[in-house]
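Working notes for the structure below.
Complex shown without one protein chain; remaining protein chains in place.
Per-chain numbering from 1; labels A and B assigned in written order.
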Amino acid sequence: MSKVKLIWLSSISCNGNAHSFLNYPQLEEFLDNFEFVYHPIIESDYSLCDVVHQDLECDILLIEGAISPEFKKCDEPIINTINRYAHIAKKIVTVGTCATFGGMFKHSGYRYTTGLHFVEDKPSFLFKSLESKTVSISGCPIHPEVLVQTLYAIKDDLSLHLDKFLRPKEFFAYTVHNGCVRNEYFEYKVDNHNFGAKEGCMFYDHGCQAPYTTGSCNKILWNEVNSKTRNGEPCHGCMDASFPRFDFFTTKKNMGIPQHLPLGVGKRTYLTLAGVTKAFKIQRFEEDMFSYSLNK
Amino acid sequence: MIIILKNYIYKPICDKISSKPTKRNFVDKLDKKALRRESIIQTALQLFSNNGFHKTTIPDIANSLGMSVGNLYNYFKSKDVLAKEIIKYTSNILGEEIKAINLQNISTKEKIKAIVTIYFRMAKEKPEMIEYFLRVYLSHREVFKDGCEGMTCVSGFMTEIMILFDEGVQNKELRDQDFFSAFGLFMGYLGGMVFLNGEDILPKDLQEYIDDISNNIYKALSV
Partner (left out) sequence: MKKIEFIEKIEGEAKLHFSFQNNKIDFVQIEFFNTRNIENILKNKSPLDALVINPRVCGICNHAHLIATVKALEDTIDDIEISQKAKILREVTLNLEIIQNHFKWFYLTILPLMGLKQDVLKAMKPSQLVAKAIATLAGQYPHNSYAIVGGVVCDPTFIEIVKLRNYINDILKFFEQNMVQADAIEMLNCTNSQKLFAQNGDLPYILSKLVDSDMLTVGKSYDRFIVFGENSYFKRGKSIKTRVSKTIDEKFIREFETPNSLAKSVQYKDSYYEVGPLSRAMLNKTPLIKDMHRRYGDAMISRIVARVCEIPQLLNHTLYLVNHIDLTQPSYIKPCIDIQKHSGMGVGSVEAARGSLVHKVEISSGVIKDYHIITPTQWNLSNGSRDNLAIAQKAMVGLKDAKLAELVFKSFDVCSVCTTH
């Protein structure tokens, strides 16, 4: 059986997605089913300039990095190369927040820098005709399993439920908040988090964007072992259209009320619930986890 | 025996079918209960205002309404429970008024004035409500400490004040600061004025203070 042919084009990028992808645990199995006609790290029969100057076979076009008409690869504007392969390929996958929404590198100084179909949460019309064949995988970087499993779904023609940004809801209907080990502190509005501690929720003071960022980081752990929030680092919203929001380690509040609330939760609902839970002091959540004793 | 059972089995179903309450009847029943509940609360508020919280008993309230004490206990298990339900009730009424103001498309400055206006109006037209808050809720913490911890029972009202402040900061009319600093200024000021009014110390009618007080509050909290 012939392998699915992939071309991975890097636009304005740090290569983080290419390296994150390589962390896919069953890489050998993947390379038995997919073939890179071109990849920025994995060798193939073709050089980058071959890709740019010829029309090579391509089943799925993968695009990493933000896109600008001013940016060139092999002395050719990247948008031309994208356009050509987008018409050859059956499907396009934007790999990473930069390629999906513009991400960090929409600030890189090139004019009209965007993602393939979106710049932040607004549409970008340059490649509008390709929207029907695109699947977006956001993330800074992407989670390797999210990318690879989506590629398998495309290969096996499995149906994907895409959200308004063309991301598979199977991964992006969750919030990063789902599955965080600090959830109890969030539930009971215990807001005395200190860095370097297992305890505490970082939403109230330390800028954690997990309750309002979609992603599966706490469902499928990173590198199969951990996640930022479990480890004590606030989520920076890297999968979101708005990334980077900046002021990452601070929670923006207006007279003590968080500016950004959990996804889909209205302000009145949140404040009422917060008001109730804040009235109670639960001993177990106020103490160091290891100090708590049931028999006290 | 079997015949009786047969009757027993079938009759209730037939009865149910024929005398099944219509949707309208069911809703009416609920409405009646709610209305009754509300009238208990309002009567209690009046009595607490006239005679004081401790001197007013459940039998006093039941008598005033012409209902049996046992029936009143069906609605509120004890005087303490009634006390807590009253604070939630008054907080919700005030909260609904402030919510209506919050939803209007006017500036925060105008909203503050509108809130001061309804608060003072309520103090004039339904003094027993504001009085309850000042003279019962704030002064009898032991009654409220179990079941009304912190801001639980006044959340209807608190939420709306939070939203007022939050939107005020977002549209850059109000200065960002600790919530309670602003809240204390706002409610302490209004409560204080109502208290003075209740003691007959104010030379003018409470409504005549609306402009000055709204301005003072806005000036103190604005950017």
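The rule is simple: a residue touches a chain if its C-beta (ideal position, glycine included) is under 8 Å from a C-beta of that chain, and two chains touch if they have at least 3 such contacts.
This structure is a prediction, so every number in the text was calculated from the model and none was measured.
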item: Neighbouring displayed chains - absent chain, whole complex; value: A
item: Selected residue (touches chain absent from view) among A:A18, A:A99, A:V119 or A:V135; value: A:A18
item: Selected from A:N80, A:S129, A:N226 or A:Q259 as touching the chain missing from the view; value: A:N226
item: Contact footprint on chain A, counting only the chain that is left out; value: 10, 12-20, 22-23, 25, 27-28, 31, 40-43, 47-49, 71-74, 104-105, 107-109, 140-141, 194-198, 217, 222-233, 236, 238, 244, 246-250
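Throughout what follows, only the chains that are shown with their structure count from here on.
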item: Residues of chain A defined as touching chain B within the complex; value: 253-257, 259, 267-268, 271-272, 275-276, 278-280
item: Complex interface listing, chain B residues touching chain A; value: 99, 149-152, 155-156, 158-159, 162-163, 165-170, 174, 176-180, 182
